[in-house]
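Remarks on the structure that follows.
A single protein chain has been omitted; all remaining protein chains appear in their positions.
The block that comes next holds chain A.
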Amino acid sequence: MKTIAVIGAGIVGSFLAYDLTQYEEVEVILFEKHGDVAQETSKANSAIVHAGYDPVDGTLKAKLNKRGAKMYQNICKQLGCGYQACGGYVLASNEEEVEILQELYARGKKRGITVEIKEREEVVKNEKNLSKHIRKALWVPDTAIITPWEVCEALVEEALWNGLQLHLHEEVLDIKACEKGYVIRSDKGQYSVDMLVNAAGLGAQKIMEMVEAESLFTITPKRGQYYVLAKRSQPYVSHVLYPAPSKAGKGVLAVPTIHGNILLGPTSEVLKKVDNGTTTSGLQEVQEKVEKIIQHVPYQEVIHSYSGCRPTGNNNDFYIEESRRCKGIFHLGCIDSPGLASAPAISEYVIVDLMKLPLTFHKKKHIVHRQKPLIMRNLSETKQQALIQKHPGYGHIVCYCEQISEQEVVDCIHRKCGAHSIAGVKMRVRPGMGKCQGGYCEVEIAKLLARELQIPLHEVQYDEDSYYEVAKEGRR
């Protein structure tokens, strides 16, 4: 039996936990300093599975993005997560950008990714709000969208069914070599492990520095700010729209989401320290830059804005290596874009190519699959009726904007990787994601949490991280 620790329950750590628990001879411990999975970069990004034409040749990004993108559809299907191959257009408005499209086209072709150059007329048929300056586009049908935190939660949950030890709210403070491996000291205890994967995202440099004599990579938090537009029956855009990429990155995009909203963003701001806030100037920049690709943006339909920091490295590529100094420690640093798209392939690469587990270990004969969550709005009317008859709570709507029933909220609280806070419920079943942003439903959700967790209402936590309760104390 080997014990492997994974640090960080973002998308990469979640895939590793999921993949590693499939082995008979492996014990997996997943450490997450936050109170829930997917709390940093994996929670606040563009939610796109890029097809893999963008990274330059010879990089890990190129190799793992292409492979990862291919893996998502099956994984999402198996886990019951949303996946939509809506396709993407890379848009060019001048000669120079058309040349960039040609470059991407050639790169895509060479990698076996379906790509096509389209004239403006063809694109505008599918995207009515295209900027009038756009002349040509690279059509990438395999560009897909997912809900990243949903995938994380599903992966970790399935891993839990297969023996994962999940340590939430537990920060790794120190790692020391011992005779047969490593001792991890956290703020809650000590653990002896044989191997360790540093998948700490924005915190990967800090973890790396705990074990290395010299710095192997540096991580700079790069913030991206986004707008979220309300759902509507005629979506404002229906494909991922990219401007032609530049040295500064992929630029400001317009992205449909699985649930029918539209994201506009991100900015690309180098920060000294991680900050999940938004700024007036940042959102102003999104407005200015997004006009490069689309027009008539319905800003009156903005329901939310957010930001996320990506762990940008110093070498324009992922840093994925076994430590030379400490065998059995694997650093996964600098996982910025296309980290989400590459995540399943990163996990596979670490396990197969670096750890070489399949050579010595066996896959479990019996893998437990989690029960997929019931999502009422996705069911047929007949199924909905039958369900309400059996469990009337599915007929009591508590979130009006997103049409979420009481029972769906209760279900998500009691799942193996369940919600313990208002934000946790929001992430899993969406009350608060609609246009009222929780104005209608927050109290209802708090009351359901209090009832189901058997705690007083004023002790219900707003999010899993802050230890901040709805009220500091009960009145009287």
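Just a few scattered comments:
In the analysis below, a residue touches a chain if its C-beta (ideal position, glycine included) is under 8 Å from a C-beta of that chain, and two chains touch if they have at least 3 such contacts; residues count from 1.
Quick note on the criterion: contacts and distances are computed from a predicted model.
Set against the options "Multiple sugar transport system permease protein", "FdrA family protein", "Aromatic-ring-hydroxylating dioxygenase subunit beta" or "Thioredoxin reductase", the UniProt name belonging to the omitted chain is "Thioredoxin reductase". The omitted chain makes contact with just one of the residues A:L283, A:I320, A:A341 or A:V429: A:L283.
Shown as candidates are A:Q84, A:N129, A:S238 or A:S305; the residue that touches the absent chain is A:S305.
Seen across the whole complex, the unshown chain contacts chain A at 227-228, 232-233, 275-280, 283, 300, 302-306, 381, 384-385, 388-389, 392-397, 400-401, 403, 423, 435-440, 442-443, 447, 457-458, 462-463, 465-468, 470-472, 474-476.
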